[in-house]
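One chain of protein is taken out of this complex; the other chains stay put.
Now for chain A:
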Amino acid sequence: MTRDQLYDIAASWFQSQDWEPFPFQKQTWKAFLQGKHGLLNAPTGSGKTYALWFPIVLNYIKKNPEYKKKHKKGLKAIWITPLRALSHEIKQSAEQVATDLGTQMTVAIRSGDTSTKERARQKKQMPDLLITTPESLQLLLATKGYDKIFKNCSAIVVDEWHELLGTKRGVQMELGLSRLRTISKNLRIWGISATIGNLEQARQVLLGPSSQALEKSIMIKANLKKKITVKSIIPKEMETFPWRGHLGIRLLEDVVPIINASKTTLLFTNTRSQCEIWFQKILEKHPEYAGEIAMHHGSINKETRVWVENAIRNESLKAVVCTSSLDLGVDFAPVETVVQIGGPKGIARFLQRAGRSGHRPGKESVIYFLPTHAIELVEASALQQAVKQRAVEDRMPYLNSYDVLLQYLTTLAISDGFYPEEIYQEIKQTFCYQAVSEDQWQWLLNFLVMGSQSLQSYDEYKKVEVEEDGKFKVNNRGVAMRHRFQIGTIVGDANLTVRYQKGGYIGTIEEYFISKLKAGDVFTFAGRNLEFLRIKEMQVHVRNSSKKTNKVPAWGGGRMTLSAQMSKLLREELYTVSLDKKDQSKEIKSLLPMFNQQRFESIVPRPDEFLIETFKTRDGYHHLFYPFEGRFVHEAMGSLLGYRISLLSPITFSLAFNDYGFELLSDKEIDIQQVIDNNLFSTEFMLDDLQKSLNSTEMARRKFRDIAVISGMVFTGYPDKGVKMKHLQSSSQLLFNVFRDYENDNLLYQQAFTETFEHQLEEGRLRISLERIATQEIVWKSCSKPTPFSFPLITDRMSREKLSSEKLADRIKRMAAILTKK
């Protein structure tokens, strides 16, 4: 069949649906059929599935002209999706096309939700299209004879690639692709990505920076422009609007008319606990919505989530309170309006959420921004600008993630084993490991086989063995079994299943929260008030309660920071405060009462000013610095400055950070004049000082937690099976200390510091910020009480860092034990 004949098949299908294929879809078909690889830049709901599924089917038809009568079995394509929730939607579309075109192609899903029976069936006979997640793909590589499964696979499509890029799941994907390129000879690799700042790099990471695939690839942009309107909800009484907070419940009544005016409204919150609280409060204040509003977040059971998703599609819900769990995929045509509660922290995320509304081509997207405290209105104003300029941030890919590589090598060792020379060539082609040296590679191999760099006496380390012909293989069933349970790169607190006593599954919750409850305590979860009964075999037993409670589980993760672009826009908005009223946005104008209060004892900085405030409260001496650079840069700058001050004289700090600035709190007063005179904001020796400051804070320690789990050094047990394997559990904290004391040249230990540098502290941005501060005039205000700018920082009790240059003994003398409340 000629290519034109194939296009005709596709075109007539579109005709039968009364659709017209978009140019980007046709371009993708052509490129695919020409055998090219590529990256498709298209937003959700634009028909991107058809852009890539069609040519896969057409390619099959081309090779099997008898396709209507004879079905050639075997895996032809893999579709990777980052979220399990998206797979059903893709399956439906793909099946529809396969059937309508008269093929007998089959589509199946393989993910953590797939039953063992179904998995076994798939292993015997793979479907033509397999929809799966990066983790499940790795698990396939952990099965014996996996090369036969993939041998005739003609395509792999990595959907929502921007979500994976910049995470270790993305690295896992790079490794999976590096293997598939060898074993599937005719594989085409395609990615689909929403718009991000570094699209070109996204293509490189997907295909390999120096690969033939990259040479033979194409970037296709959908270029579907959409009108987005951002409306800020401005508090009617600014005088009483709080200076701090993160819930936003105070503006609940302002949301009601918005919900009433739309068919369906999505309310995006930043955390799952915030989501729970909003849902609860709306029902409490407006019981008339009962049955018409729902909640959706990642800890709620799958059935409920699917039910909510379907209810949105059927237009049977007025509103859904959700988290990033509804960020991706799933086409919700009935959604007319989106409300963002609290700062979204990133522009791409905000645009994506806005795009959930007015989903039909040509329709306008409307998003409301609801501030949770006063300064967030500045952010709202900056977001308006961001949307106007279509500014988007980069997703920074990882480099040299040894933990993921060790996991991957063990995966290969438990299935068919591997020969190092072959795999080394493959991983050198990936973006992540392009710079891994032969020495480092040898280090990793030694680590796998000996658990160290040389054979030691009295050692019984057991993991990977080297067979006579040089093949690296795991022959111990226990090692293999434990490894299969550990595959993955998303590390969280241990999760417990929440169930009714009689067995109904409600969701999962972090162990940390439950450990603080006593039997009889009532907490809010999944929109219900539940009484905690007991923990049994990793399950939390509860029953419904009518008691009121303010206990809402807090979920870890999800700490976000402003991107560089957003921080810049934020500063620019703030600088308009000193301009004429007509040059100010209405958000900035509305904040006048707060700015007046701020100016009472301090200033609102102008572009050429850098503000430092100091004051004393019951808690101690507060020193506040306002670079307006986003949380991560402030973490770096705070640690750096704290470290440099601690060199002047012994002192202990508690540090707090937010997107606007940072605080150094101490029981001693810092002489700010000395900070200025000693030029402590200098970029000289910045790296060195930063490295040293890291040793005195907890940041690297926290990074190490994930590394220890991913690399298989910390075993998390079999939570689903209720097996804790307690004798093999140790905290990563403990492990970190042992490495620090005995093996600090270990690559995994080192990785914790490198990652903190590259991904947490954003060294590059820190340098630019310091250079900017060097050009500014430092304005130091000694205040008599906290200012509006300082308020969110000084009241942060949760996420503080510590830094000390004092002797432990000297500190202990000034401290007292925390006593029991009894």
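Definition applied: a residue touches a chain if its C-beta (ideal position, glycine included) is under 8 Å from a C-beta of that chain, and two chains touch if they have at least 3 such contacts; residues count from 1.
Simple rule for what comes next: contacts and distances are computed from a predicted model.
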Point to revise | Omitted chain, identified by the protein name its UniProt record gives, among "NADH-quinone oxidoreductase subunit H", "Ligase-associated DNA damage response endonuclease PdeM", "Carbohydrate ABC transporter membrane protein 1, CUT1 family" or "DAK2 domain-containing protein" | key: "Ligase-associated DNA damage response endonuclease PdeM"
Study note, to complete from the structure: Full-complex touch with the removed chain, picking from A:D18, A:E200, A:D741 or A:E777, is A:D741
Check your understanding: For the full complex, which residue in A:L6, A:L496, A:M713 or A:A752 touches the chain that was left out?
Key -> A:M713
Check your understanding: Pick from A:K48, A:R84, A:H162 or A:K463: which residue touches the chain that isn't shown?
Key -> A:K463
Exercise for review: Since one chain isn't shown, list which residues of chain A touch it in the complete complex.
Suggested key: 447, 451-452, 456, 458-463, 478-479, 482-483, 619-621, 652-654, 665-668, 712-715, 727-728, 730-731, 733-735, 738-739, 741-743, 746, 797, 800, 802, 808-809, 811-812, 814-822
